[in-house]
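Excluded from the complex is one protein chain; the other protein chains are retained at their positions.
Chains here go by letter, A, B and C, matching the order in which they are written, and residues are numbered from 1 within each.
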Amino acid sequence: MEQLRFGQAIGKALADAMEADPKVILLGEDIGEAGGPFGVTRGLYQRFGAQRVFDFPISEAALVGTAAGAALSGLRPVAEIMFMDFCTLAMDAIVNQAAKAHFMFGGQTAVPIVVRAPHGGGVNAGAQHSQCLEAWFAHVPGLTVVCPATPADAYGLLRTAIASPDPVLYIENKALYARKGEFPDTPAAIPFGQARTARAGRDVTVVTYGAALYQAEAAATQAAEKGIDVEIIDLRSLQPWDEAGVLASLARTHRLVIFHEAVEAFGVGAEIAARMADVGFDELDAPIVRVGAPFMPTPYAPNLESAFLPDASRLLAAIERVMA
Amino acid sequence: MEQLRFGQAIGKALADAMEADPKVILLGEDIGEAGGPFGVTRGLYQRFGAQRVFDFPISEAALVGTAAGAALSGLRPVAEIMFMDFCTLAMDAIVNQAAKAHFMFGGQTAVPIVVRAPHGGGVNAGAQHSQCLEAWFAHVPGLTVVCPATPADAYGLLRTAIASPDPVLYIENKALYARKGEFPDTPAAIPFGQARTARAGRDVTVVTYGAALYQAEAAATQAAEKGIDVEIIDLRSLQPWDEAGVLASLARTHRLVIFHEAVEAFGVGAEIAARMADVGFDELDAPIVRVGAPFMPTPYAPNLESAFLPDASRLLAAIERVMA
Amino acid sequence: MSKKSTPARSGQDTDMLLACYRGMLRIRKVEQRLSKLFADKEIPGFIHLSIGQESVPVAISRHLRDTDTIAATHRGHGQALAKGIDLTGFVAEMMGREHGICRGRGGSMHIADAKLGMLGANGIVGGGISLATGSALAHKLAGNGDLAVCYFGDGALAEGIFHECLNLAALWSLPVLFACENNGWGEFSRTDRQFCGSLERLAGAFGVPYRYADGLDVIEVTDVAGTLIAQMREDRRPAVLECRVERFHGHYEGDPQKYRDPAEMALLAERDPLARARQALTAAGVDTARFEALEAEIEAEIDAAVAEARAAPIPDFAAASADVYAQA
Partner (left out) sequence: MSKKSTPARSGQDTDMLLACYRGMLRIRKVEQRLSKLFADKEIPGFIHLSIGQESVPVAISRHLRDTDTIAATHRGHGQALAKGIDLTGFVAEMMGREHGICRGRGGSMHIADAKLGMLGANGIVGGGISLATGSALAHKLAGNGDLAVCYFGDGALAEGIFHECLNLAALWSLPVLFACENNGWGEFSRTDRQFCGSLERLAGAFGVPYRYADGLDVIEVTDVAGTLIAQMREDRRPAVLECRVERFHGHYEGDPQKYRDPAEMALLAERDPLARARQALTAAGVDTARFEALEAEIEAEIDAAVAEARAAPIPDFAAASADVYAQA
């Protein structure tokens, strides 16, 4: 196993997919010669050329809309939205066009696009460059939503996303780009809808995804010192998500905490909690507790943003609460 | 008490607000001379003139963006998005501009806009003219989201929304426009965040909002025949929502079903369920069950759409399940 | 409003005009039947008829291949029929049947026939613009000589996506024909109260060739579209075609059009591309019997399609709900 950075794993998945299938093209602002705002696409323009890697004008609605149109005509475009916050400009193409075409047209067509969108805070970029909006997309029938936490998952899920005939929101936390992790010698595609047990434990299940995983691991370590054995489920896919996997863990631990960076209210965690309060009700020995960002825009000042972002200590407090 | 149609109550709230405050203006496609696609603004152009009621070009992004800009400069615009589905084109103005300005600017400014958006199906209008997307907006700090079910609430919440210094998504189910209901002689503003007990009952709490209320009432009647006494809470406000009110009801009935027209997965009901599985955990005698639309785009064919829309029979089955 | 009718210059010209007339008549007759089926509640929801606007898709489609793609609008029945959509599948779709081209899941605003390169009709004004532009990108990269046609109404000119795609198509030299069916109205409002730009000058601002044609005259549209499309097959660049047409019916079927000036309505008959073509054909010697035969032929086709659609089963909900994703 070599070590690879998260951002490099994404770049490698793009490169391997482009190598494997000439129909894969990349569209995005500054992704070409410049290698992308976060360097994720570095070298791809040079390697695959201007007929495969397209620097897009600053027009996000057209970006996703043309990707969808190209997909309807046989290509497999991967569109990069520079910051997930800018998805606001492309919602029609994502939600009303790409997500619905297969169904509305009675199964005649498919829209195999991937929309890559970096989310997350921690870099003092302010309220319009930090949002985690995945819950919106998970609510839209026809979309698939994934959010990897490790380089191996980043690679595997992106390969699956690009191979998928359906539109996929592929969400990458920008704080992870530089983070190194183990990378298999022969990396594999990872199916949608399968969670990964990031840490086995007996006392409480923590469900998380994306960069929050690392805070969860830190909290689990601290909890272990207090004699609490935490199981961590990294969802990886948010739509579909691994309900059976979460339920199986809950059936062992009987306690559930859901942890994510996104705003807690009406976030992804709400759906997990709601399902477990239904299908997992008989397994529950304690309230289901969610830990997410408070209900406010991402603040700029470093001290405000640190207080805003959900962290290990808030998670630990929630773990202790459900253990009490 | 006279009887008024739901759509007329909205029109009256607009008229009264315009009468009371010259800063209130209306912006929307075909809302002027034509009286609006659903007749809601009928007569307002004739009454208040072209300086208060504006027919907007078909450009939804500019519609909400200019409303927000006008609000920043002292007006109180009410913008109509013809179908809620077209909010996809105005998400940036709603989410990145209007919702955040007060916070981002350190409280210097307010953005008193109301975005009126008709949601809901039942008229065989297909996948792009039927969506209930309220969960998106409830997830966005800075926005207020309301969804009335009765003419009186439609009036009262719209007056409150227009008077509010904050951006409000005011969601009206288009199937309700022609529906008549009691209308008080001196209609009052209705505060945000207060649910209404639409039916008192002891056995199970049904939380709902919008047009689904009427299906819930039908289900409650059917349940009563089976000896089940249903309490119906009409949320009215979705962000903020009346957590204390729902909890108080749950503390009496110990059983909770959440019912809405929107797609169930990641919908508004998920948040209600998640909160009750936390703060209401000790009150629960049964799983929390949600009933919403299945995870698919709204289909066109009448038989498909009927099967798609959540109805009293599905709700009744859920009620029976939690009573079992 | 000029009253000169299209001169039928030769036998060949007459054949072509007759073919155009037939295409327009077929759309007209189909939509008149849809209007009736709608009034009889055999078609649910709402439908937008293109009666008065038939010349544009008929003329454009004469120059299209099966592999060329089109993005259609909410007022797109004619666009679909002219591209060659199967009539039974089309009618059955409106009627919400399993044999509908979209298996009853889409309806009038979402008619699509993938085999014919239809990127779908669209319920979002301007929604097809970026789809067509993207499709043109695919054509360009495939090097197949195909092009994409983007139909849109004058109301859609105000949407930002038009600007974004005009820029992209010009910047990247994409073979997309932006075909504006300008009927002067967006729903219940005159377009001149909604949009004050000149389409010709907008196209010019991006260096995109622009041509105007009077939709009253199907031959003029055919000629102009032919010139643009031939050029596009050559140079693989975008172009804009604007056609003035009239919307005879309401915005949606059942719209009483109270907002329209009766005097203006009264003049519509003079702006009927079918009447105009028939006049020219008559002048060229086509006789009544021929017209009657044409009508009968088309009515028979429609009767058969409607009968077949009526007989078709309604769609199965379980199957529909299982078909949200293409991935099995």
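Following the convention adopted for this analysis, contacts are C-beta pairs under 8 Å (C-beta built on N, C-alpha and C of every residue); 3 or more make two chains touch, one makes a residue touch a chain.
Computed from a predicted structure; not experimentally measured.
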Selected residue (touches chain absent from view) among A:His129, A:Arg196, A:Arg236 or A:His254: A:His129
Which residue of B:Leu4, B:Ala70, B:Leu169 or B:Ala286 touches the chain not shown here: B:Ala70
Residue among B:Asp85, B:Asp166, B:Asp242 or B:Glu283 that touches the chain left out of view: B:Asp166
Touch with the omitted chain, as defined above, among C:Gln32, C:Thr67 or C:Asn167: C:Asn167
Interface with the unshown chain - residue positions in chain A: 29-30, 32-34, 37, 55-59, 61-62, 85-86, 88-89, 123-129, 294-297, 299-304, 307-308
Footprint left on chain C by the chain that the document does not show: 158-164, 166-167, 170-171, 193-198, 201-202, 204-207
Chain B residues that touch the omitted chain in the full complex: 25, 51, 54, 56-57, 59, 61-62, 64-75, 77, 92-93, 96-97, 101-112, 141-142, 144, 164-166
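What we mean here is this: only the chains that are shown with their structure count from here on.
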Chain located farthest away, centre of chain A as origin (C-alpha): C
Centroid distance [mean C-alpha coordinates] between chain B and chain A, Å: 30
Inter-chain centre distance, chain A versus chain C - centres from mean C-alpha coordinates, in Å: 41
Distance from chain C to chain B - Cα centre to Cα centre, in angstrom: 37
Of all residues in chain C, the ones touching two or more other chains: 100, 102, 104-106, 110, 122-124, 127, 160, 320, 324
Contacts with two or more other chains, residues of chain B listed in rising order: 61, 85-86, 88-89, 126-128, 295-297, 299-300
